[in-house]
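The complex is shown incomplete by one protein chain, all other protein chains being positioned as in the whole.
A and B are the chain letters, set down in written order, and residue numbers restart from 1 in every chain.
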Amino acid sequence: MNEAPLLRVDKLEVVYHRTITAVQGISLAAEAGQIVAVLGTNGAGKSTTLRAISGFLGIDDARVTDGSVTFKARRIENRPPNEIARLGVVLVPERDKVFPNLTVAENLAAPFAPSARGRSASEEFVYGAFPRLADLRRRTAGLLSGGERQMLALGSALVCRPELLLVDELSLGLAPAIVEELMARLVQIRRDLGLTIVLVEQNAAAALAVADYGYVLENGRCVLDGDSARLRAHGDIQEFYLGQSQGGARASYRAVKQYRRSRRWYG
Amino acid sequence: MFRNAPRASGYFRTGYAQDLALIQTRLEGAALAALALVLALFPFFAGAFYLDLACQAFLAAIGALSLMLLTGYAGQISLGHAGLLAAGAFTVGILVREVRAPFWLTLPAAVLVGAVLGVIFGLPSLRLRGLYLAVSTLALYFVVAYLGGEYESRRGFSTGIMIDAPSIGGFALKNARGWYFVLLAAAAATSLICANLLRSRTGRAWRAIRAHETVAEALGIGIASYKLLAFVISSALASLAGALFAYYRGFVSVEAFSLFLSIQYVAMIIIGGMGSLLGALLGALFVTLLPYLIEALLMRLPHAQSYAGSLFAIDYSAFGVVMILFLVFEPLGLVGIWRRLQNYFLLWPFKYRPVAGTRR
Partner (left out) sequence: MQLIVNIVVLAAIYALIACGYVLIYRVSRVLNLAHGELMMLGAYLLLTTASAFSGNAFVAIAVAIVLSLLVGVLIYVFLMRKMAGEMVLAAVLTTVALGILLQGLMILIWSAQQQYPGQALALANPALLLPGGGRISLFAALIVVAAALSYGGLFLFLQFGRWGVRMRAAGQNPLLAAQRGINLHAVYALAWGLSTLTGSLAGMLIALDSGLTSSMAVIGLKAFPAALVGGLDSLLGALFGALIVGAAEVLSIQYIDPLLSDVVPFLVLIAALVVRPWGLLGTREELDRV
């Protein structure tokens, strides 16, 4: 592909409260139509990266202090979230992902939609992709189960008709069967709507199963990237993220905890 | 007071005593001595008008310092400060009119009344924070104002209570210079009390409560008792200010202690700069002088006489504008401006202070 990627994040640096650097020099790219996985443990900076792409509010007291975020050849860093959403980049956040005191139908009615016809088409699509939501139309969103809430969160993001969907920790707190189902739906939605998806996940196995390309973040830096086949085969990913030890032998606790363990990030 | 200011090389603190000392550098000591000299000589060069202005500023300073302890350091918002000032003033008024008590009885009585009222004002803080606490202090202010008004109307003082000047033996305190020194001493004593409180365990506990209450509690700081202590001490000092105010003016009336007065004190600590005793003093000076500055400015404009009637409204509007300007553009107040200036010169060619010890 010779054209520029849909989303390019270039040496991003994000500072909270003017003192804490959460993300240092992260670069990633997403081509149109791809599913890109961003992996890493807690505190790696994955959510911050997504928030930087989708925009900070004043109360967050956070800024992109260096680097750039480019979407469709347009710089979008440090813009307010509602502007970025209207440009076609929509985030499904990790926490507080629905409006708890509004009904499911109101949750789908509140977001911005590019046109009235587009809105009704989107709502139909959402009820088609998540039939469970159709039964829960009048239920208050705060009373939904975890899986239903995640479906609603995805649905309300789709009402905005995004070209780029950012999903933060889809699997958090959900049973494995539901995670599998949601991931499958995500792939289906990507195919039906021609979306590009950036998926931030702690559950590396689930993410790599559906992603085309992946990045691994640690301590605010990107330490490895590659297409998903390469990542799944990589020894360190297997050991630290997929829970498989080398040669099938049982790993000794001492070996894991010892400071000196070899990293093969750059191999 | 400039505890965390960056210092030129040569000033090292090598022990706790040095860390806690009130005057930490020779420059600070010299500046303080110069200020003391100026304040001492001022009344011999200034006319009655300026002496009165200075006395008003000293009274305001005591009130502002007390509010700064409560809101700026302990983090308990209070919109009812005028109620505490009124309590002190009315205690003096009632005691003088009903039982002809001398000042060395009425002043401690006022402080006591203030302390008790402080407990009442402080009780909501055990359950409420922020906006709700502010609203509760507002409501309590209205109750105090109502009680003052009730006393005035039931005892027939509908235009206010007149008080004689305080006296010892036959010698009554009536002249401006005498009052200047008395109030200067009171303000200086209050500043010293506040500074000492702040460098003690109490002050550290208050700062912790303001910064993060839950963490402070987890560290073993008794939140309830320190919050109440803040209210009690602040109210006692405010009552003292009110009592002195009553004697200075010779007159007590509930109209003088309006909601606007409460807001003025809040403005003093905001304009001065929250979390700083110097801020309280600067803020008190600024807010006291503001109406006079405006009047002086207006008198220079053409058609000066036509504005004279609406001076009060102009003062009101100007006060609102100044308060808004500080809240929007300079939330750290005058002290914030001063610190930025300090940083510029002391840190040059660097721009930023180190993170540890940064006071924002």
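Here, a residue touches a chain if its C-beta (ideal position, glycine included) is under 8 Å from a C-beta of that chain, and two chains touch if they have at least 3 such contacts.
This is a predicted model, so every value here is computed, not measured.
Asks: So which shown chains sit in contact with the chain we cannot see?
Replies: Answer for the hidden chain's contacts among shown chains: A, B.
Asks: Of the residues B:R127, B:R155, B:R177 or B:R340, which one touches the chain left out of the display?
Replies: Result: among the candidates, B:R127 touches the missing chain.
Asks: Among B:A17, B:A218, B:L301 or B:V328, which one is in touch with the chain left out?
Replies: Of the candidates B:A17, B:A218, B:L301 or B:V328, B:V328 is in touch with the missing chain.
Asks: Have a look at A:Y16, A:F99 or A:F125 and name the one touching the chain we're not showing.
Replies: A:F99
Asks: So that we can see where the missing chain sits, which residues of subunit B does it touch?
Replies: Within subunit B, the residues that touch the unshown chain are 77, 124, 127-132, 134-136, 138-140, 142-143, 145-146, 149-150, 153, 260, 263, 266-267, 270, 310, 312-321, 323-324, 327-328, 331.
Asks: Which positions on subunit A touch the chain that was left off?
Replies: Touching the missing chain: residues 54-55, 57-61, 80-82, 85-86, 90-91, 93, 96-102, 106, 109-112, 156-157, 159-160.
Just so it is clear, only the chains that are shown with their structure count from here on.
Asks: Can you work out the whole-Å distance between the CA centroids of subunit A and subunit B?
Replies: Between these chains, centre-to-centre, one finds 52 Å.
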